[in-house]
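A single protein chain has been omitted; all remaining protein chains appear in their positions.
On to subunit A.
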């Protein structure tokens, strides 16, 4: 009897920690194609910036596996699942039997077809090895083009800028972080990037990556016709669920692996969690892919409890993003940039400080804060707990919004004060 987890990032850790809360005995095997013990993927930008060394990248102590009785099979790739035999097949031919299986294989960069992708120094930026690869070539990089102004693209741009590399970010939308920020917030963030010296081109895209006679990148051609010289290209358009092998093995996959509110897939004893899934959505119902770190931990935890026989329901994923770029903190929660007739927006802009609250009826369903983000979690808590804010509406935009603004009974209940 063994629980097998494919993948070795945050969803796997969430599952292991949950399983061990209720079952100290069952064997757990983790299989990952990466050779590293669990590390913080979001920290690769700090690593590339030279701000965090490799030995500080661990998401858990190196003793994590031993302490939790986990057999870690690192540097091994799962190629197929055999649901009938209840085993997984590795790239070296080995077969591992499972009593219960968790697929937590995360995401993989989305790279749309374009000319020149085969050239040297066309890269993506989501894993440790990506960061190391870029770091190694730093001495040769003078100008890098980043395709995509999402979280990953902008963090990559900031890191390279810290290392003295000139960066141009090319974004198809009309602003940075268009998935989560509206135009007002996007303009503040873009202003901070440009002030620092990062070149941002919006409403354009790379049509072709150009190479020299050595097969290395030496420029890009944009859709607008403009051409830019550069030494490398980072494709940071987005990530998509890494679900190919699961699909071939009979697991139901739409955009991601379809999971129910117990993180179960369509196949018996096979669960999935994290960026690979398409799971229940908290605010809009239905299912969606939500490749976000905290969501992956929570899904992993729910999967782990259910695998271990403890019935725990997933409330649904709530999108939360926190990023700081050149000293400007930006947080978003929930429906931060959705336009719909049933949503009401409260917002205030003061210089480089922006605060936006999105309401649906008497409940908060979204928020954005730029510049001053202190105690943002109070608002996230209102969203998460579906609290009626009729009595505190007027205070939601205040930068010093606090528990003091809550109705007294609700405050006492939340603080556990009798």
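By definition in this document, a residue touches a chain if its C-beta (ideal position, glycine included) is under 8 Å from a C-beta of that chain, and two chains touch if they have at least 3 such contacts; residues count from 1.
As a convention for this text, contacts and distances are computed from a predicted model.
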For this session: Would you mind picking the UniProt name of the chain not drawn here, from "Tungstate transport system substrate-binding protein", "Anti-sigma factor", "4Fe-4S ferredoxin" or "YetF domain-containing protein"?
Result: "4Fe-4S ferredoxin"
Exercise. Among A:22, A:345, A:397 or A:415, which residue is in contact with the omitted chain in the full complex?
Worked result: A:415
Exercise. Of A:26, A:52 or A:114, which residue touches the hidden chain?
Worked result: A:52
For this session: Using the touch rule from the top, list residues of subunit A that touch the missing partner.
Result: 14, 40, 42-43, 46, 51-52, 56, 58-60, 293-294, 297-298, 301, 320-324, 329, 331, 333, 373-378, 380-381, 384-385, 402-405, 408, 414-418
